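Showing subunit A:
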Amino acid sequence: MTLQTMLLVAAALFSVGLYGAISQQVVVMVMMGLELMLNGVILAAAAFWWFLSPTPDGQVLLLVVITAMTVEMAMGFAVATLLHRSRQSDMTDMATDLSR
Partner candidate 1 sequence: MTVTEVSVGWVPMAAALLLVVAAAAASLDGALAARSAGQPLGGGLLTPVAETTRLFRQRRRTTAAADLPLQRIGGAGLLTAALLMVAVVPFGRWTVADLTVGIVWFNAMDVLVWAAVWLAGWGPNSAHALVAGYRFLAQALSYELPLMFALTAPAVAAGSLRLGDVVAAQSGLWFVVWMPVAFGVFCVAVAGFSVWGPLGAPASGVFTEASGVDRWLLSTGRYALLTAGAAFGTTAFLGGGHGPLLPAWLWLLVKTAGLLAVLVALRRRLPVVAPERFAAPAWLVALPLVLLQLLFVSVVVVVQA
Partner candidate 2 sequence: MLTGIVFWVLAVIAVATGVAVFRVDSMARATYALAASFIAVGLVLLLVDLEFLGVITVLMMTMEMAVMGIYMIMFMGMNPALMPMDMVHGKRPALAVAIGTFVVLAAGALLIPWPTRRGAPAADLVTSLGEAVMESKMLVMMTVSPVLFATIVAALVLALPKGRYDRLGDDLRGTDMRAGKAPR
């Protein structure tokens, strides 16, 4: 277990998550992709922390990443519910008119 191997695993997780976030149509599945990307970020942050600079500040950073995930999830669920309720759709494609 070295910095490089941990970063490789983190990169793999991030890329898989990215694939999901781009390719999926359903809002919740997009959120799953985002979650997986953040999962990779957590792993990478932990690797940097341990192998480069094991100070308390790094741990706080990780804590903030985890908080960001909860915020993302909560808002994602809320928006998905709202979309579902208002237009009986949960596909991102159907929400393109929001950008107009």
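A word on the picks: all candidates are chains of the complex that A comes from, given by their letters.
Couple of notes before you dig in:
Criterion: a residue touches a chain if its C-beta (ideal position, glycine included) is under 8 Å from a C-beta of that chain, and two chains touch if they have at least 3 such contacts; residues count from 1.
What you are looking at is a predicted structure, and each value in this text was computed from that prediction instead of being measured.
Touch between subunit A and the candidates 1 or 2 in this complex is found for 2 only. Subunit A meets candidate 2 in the complex at residues 1, 3-20, 22-29, 31-33, 35-36, 39, 42-43, 46-47, 49-57, 59-60, 62-64, 66-67, 69-71, 73-75, 77-82, 84-85, 90-91, 93.
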